[in-house]
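Of the protein chains in this complex, all but one are displayed in their positions.
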Amino acid sequence: MSEPDLATETPPRKGPLGLERPFLQRRAEFEEALARNASARGAEAGASLPRASLWGDAFHRFMKNKASVVAAIAFLLLLAFVIFVPWLSNEDPYALDFSQAYQPPSWAHPFGTDGFGRDLLVRTALGGRVSFAIGFAATFAIMVVGIVYGATAGFLGGHVDNALMRFLDALYGLPYLPFAIMTLAVFGTVNFWTMVVALTIASWFTTARVMRGQIFTLKQNDYVRAAYAVGAKGPRVLYRHLLVNTLGVIIVFVFLELPGVILGEAFLSFLGLGINPPKASWGTLAQDGYTAYQAHPYIIVIPSICIAWLILSAFFIADGLRDALDPRTKET
Amino acid sequence: MALLEVEDLRTHFKTREGEVHAVDGVSFEVEEGSVLGIVGESGCGKSVTSLSIMGLVQPPGRVVSGSIRFEDRELTTMSDKDLEDVRGKQIAMIFQDPMTSLNPTLTIGTQITETIRRHLGLSKADAEKRAVSLLEEVHIPDAKRRLRDYPHRFSGGMRQRVMIAMALSCSPKLLIADEPTTALDVTVQAGVLETLDELRRDHGMTMIIISHNMGVIAETAEQVLVMYAGQIVEQASVTDLFDRPEHPYTEALLGSLPKIDDHDPRNDRLATIPGRPPDLLTPPDGCRFAARCKYAGMDSCAAEPPQLREIRTGHWVRSQHPASERSAEPVGAR
Partner (left out) sequence: MLAFIIRRIVWTIPVLLLVILMTFAMMKLIKGNPFQVTDRPVPESIQRNLDRKFHLDKPWWVQYLYYVRDTARLDLGPSLVQRNQDVNDVIKEHFPTSIKLGLMAMGFAIIVGIPLGVFAALKHNTALDYTAMGIANLGFALPSFLVATLLIYFFALRLKDYTGLPTNGWTGPSSWILPTIALGIYPMTYFARLVRGTVLETLQQDYIRTAKAKGLRWRIVVGKHVLRNSLIPAVTAAGPVLGGLITGSFIVETIFGIPGIGKYYVTAVTGRDYSVVMGITVLLSVIIIVANLVVDILYGYLDPRIRDERT
């Protein structure tokens, strides 16, 4: 295992009783190594104009990576499917036609029909819209909360940082699904917004921790000191120098969190806590399909494959982005 | 017959941009009991040469052609299994960075005894006894207790001594020391070199020492190879090389060493060799040093690759303008 880089390693955190928490630190190391590497390029590029060369270079490196390009295309295809199919289709996704119930995939209905005779191609696409909407909204919220929390902790440092991070570590002790379920129960109903909030509340920890690590590390750079020396005030430094340099990490995390959130929504829906009909998401479609899978397996298979498609493409995009933003990754 | 005979060794690395000719036609012999020094700057191929001898070149690199004969056995065609028998027992190697060259999760004792038990088949107790005596030989105090320690408990210099002990544990005939002192503090370097020398004489070992530091080579080696851009550019005994260097590169190397007693004001700035080594993806057609050479003639040097020739007994050089053949002012001096 490599020696820690003394200049940039986040110091082992001492808790209130003066001990370190290696487990949580090790687990965070994966996330922080990602973050640290991605930011190093930004740090090297200097303060005010990192964007021009950084993004151009990164874009080229990303394009060279075959897996990432394929993943990006797959992701865009999925988005296109979700956006355009309902728009272009003549089928009414809400029309009930029991004579057409449970038709297996055919030319008329490429994805078949469900128990109410509704065309599944369109329903899947519409469901995708809902899933994506929830996904993007929740991811956005996670980013906002995580960035604010983490950047505050990292930037302010000292006791504030300590307290915030202790609290965060405690939150890790709460199991994901139960926590989300309880949040939904607090709201009483499950609609788009409550789902977004529930998912956000259960998932923001990792982002917060990584952002804190990032800001904390970047803060120690000389160019930050230089900025203060010429009279820049705190918020300006934070925004202009620190956050800007974490953009790369943030983007990678968007693609890491998005599938997690969509999967979480799917799980919750599957357990019966999903969005109310007739609005559907992939998760609720899967749940519908589950009730009839013995005779008609395709109903559950199709939305699940959509979810898997999303997860895989997002994951490989994140991988590619991470490599693209960090020119020093080893060739293995 | 020499202990080690390397003939026209070529080791290339396949990269996305093409094939890098890291070692491109290297030949030399090492007589039993002698010390060969290989000197050159980073990237000249000296480490890759030593790794090629041991069969430790990792993909994407591989030995493309050439012969490496150790005690009249051909190493390049040996099976992995046979090579494993040779390594550690007949030929041993110590590496540059003692911090990372030892397994952090195993005790020193385990790492030494595993080699001994592997090659000499000793029992655990006997192997440990031998390990203790080896540690004592390399001047590690409190050896018996230290066997139980992990590498991070040792300082850099001591770790290197442990590496030496490990390498010598099975009394190899040949020891290859790849930059053994480069990662160490200057104050520690001398001690380690001394230990190496002492052990070499005590065990009657042959040694190849690789370094980019001329001082280290001057101290330790008997014969010296100067490498540049994957080739040998000069070969001589150590005294002859330092007294009368022939190749412009060697001269430049020696010239760039700061001298403490040099009062000539013209030499107040450290001399450097302008330019950079050539790209080994597509090595130049002619002399590889031509682009940086003071004496390079415009036509022949850049077009024709010079061959290694014996300019006087025991002194070989690969250059069209070796020192003893230069008459008047340098042609095309820069």
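Order as written gives the chain letters A and B; numbering starts at 1 within each chain.
Simple rule for what comes next: contacts are C-beta pairs under 8 Å (C-beta built on N, C-alpha and C of every residue); 3 or more make two chains touch, one makes a residue touch a chain.
Computed from a prediction, not measured in an experiment: that's the story for all the values here.
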{"item": "Neighbouring displayed chains - absent chain, whole complex", "value": "A, B"}
{"item": "Given B:Phe28, B:Phe95 or B:Phe154, the one touching the chain that is not displayed", "value": "B:Phe95"}
{"item": "Candidate in contact with the missing chain, chosen from A:Leu120, A:Ile134 or A:Ala286", "value": "A:Ala286"}
{"item": "Touching the absent chain when the full complex is considered, from A:Leu76, A:Leu174 or A:Ala226", "value": "A:Leu174"}
{"item": "Contact partner of the left-out chain, one of A:Ala133, A:Leu247 or A:Leu312", "value": "A:Leu312"}
{"item": "Hidden partner chain, residues of subunit A it touches", "value": "1, 15-19, 21-24, 26-27, 166-167, 169-179, 181-183, 185-186, 263, 266-267, 270-273, 286, 290, 293-294, 297, 300-301, 304-305, 307-309, 311-312, 315, 330, 332"}
{"item": "Residues belonging to subunit B that touch the chain removed from view", "value": "54, 56, 80, 83-89, 92-93, 95, 97, 100-106, 114-115, 118-119, 150, 152-153, 163, 166-167"}
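We take it that only the chains that are shown with their structure count from here on.
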{"item": "Computed distance of Cα centres, subunit B from subunit A, in Å", "value": "50"}
